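One protein chain omitted, others in place.
Take a look at chain A:
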């Protein structure tokens, strides 16, 4: 059977070794304390600055507390290593066997000093203590100084706790009495807190007019308090005055921004319009500029126009840039002033003209190109056609040759067959064959003679 997973067993009590070995065991948390001084849970301390990883206990992952170093030079909190040792007698990090108490020693002084100087917040910061001190001093602070730390009630008969500030009154405040406002029973100790923060009927001063109101009504009052400072109604159009609510009508009568307020809507409307127009203007300007550059030459004079056209036709891709350069140069030569146009219409006309002439030119060059292409095509296809015809005739001739040879062959075979048949009957018929093909007796010589005769008399095609 495979092993079951992790039986949940209770941990052995580890207080024993810890107490034997630890000179600082007074540091260990003592939760059920009944002593008169508040105790300190070091593990719950809040560190103000980030702590170096080297100072963190590998077991509890907190800054080392009462650090001890093993023979294999690993450092742990005393409490952690004791607990771990109770379960396994090996170093938790590298599993070197460790024997208590000989194999662990107090960590080096430098490590302790570093740990002691870590800055921590007072554990009673939630109660109101803002103290931040080094870790070595925090215990002193809590046990002797912190006025928010809980201590035993001054009354020996009472077992409750009271914060050090209240303990100074030297009387037990752990009795309940009705709240003077809401008449609910409240413990005397927390009466002030109740009145200041919770009691719905306790009177609180308004932060504007210093009149007092029950807590439940305070918020309503503050929102409409005559003494509350409020901004002028015309803050939207620039009035930076804020006055008490009661004085607002007086201010409004004299506020110079009243007039502006009336104009306000008009102003904002105009502002919107202006921004819109500005936007459009910028766009138009951009377009105008680009158009100007493109049409500089044709609109200036006759000579540059033709040149621009020439340049645009000779190099299609480069044409635009060349024209632009040309325009810039001519601009420079005429003192950087673009040629004047008397009216918008004229300008547009010039644009139109130049575009038209460009179109014409393009048309012409296209026609040209087409003609040239056609001629070239014709020139190239003519010889190909001729070659094709020649090849066709050649193939025809070859075909005739082959057919002629085949016929010859067939005839030859037929004659041979006939000859062999005749030789069986008598030599009478053999004379007929020998008329056209020479000597019929020599079979080997027959083929050679055939080819010879072919060479001498090529077959007619």
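Note that in this section a contact is a pair of C-beta atoms (placed from the backbone, for glycine too) under 8 Å apart; a residue touches a chain by one contact, two chains touch by 3 or more; residues count from 1.
Everything below uses one rule, namely that contacts and distances are computed from a predicted model.
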Please identify the absent chain by the protein name in its UniProt record; candidates are "Transcription initiation factor IIA subunit 2", "Ubiquitin-conjugating enzyme E2 2", "RING-type domain-containing protein" or "Rab-like protein 2B".
"Ubiquitin-conjugating enzyme E2 2"
Among A:60, A:111, A:147 or A:350, which one is in touch with the chain left out?
A:60
Interface with the unshown chain - residue positions in chain A
2-3, 5-11, 43-44, 58-62, 80, 83-84, 87-88, 90, 92-93, 95
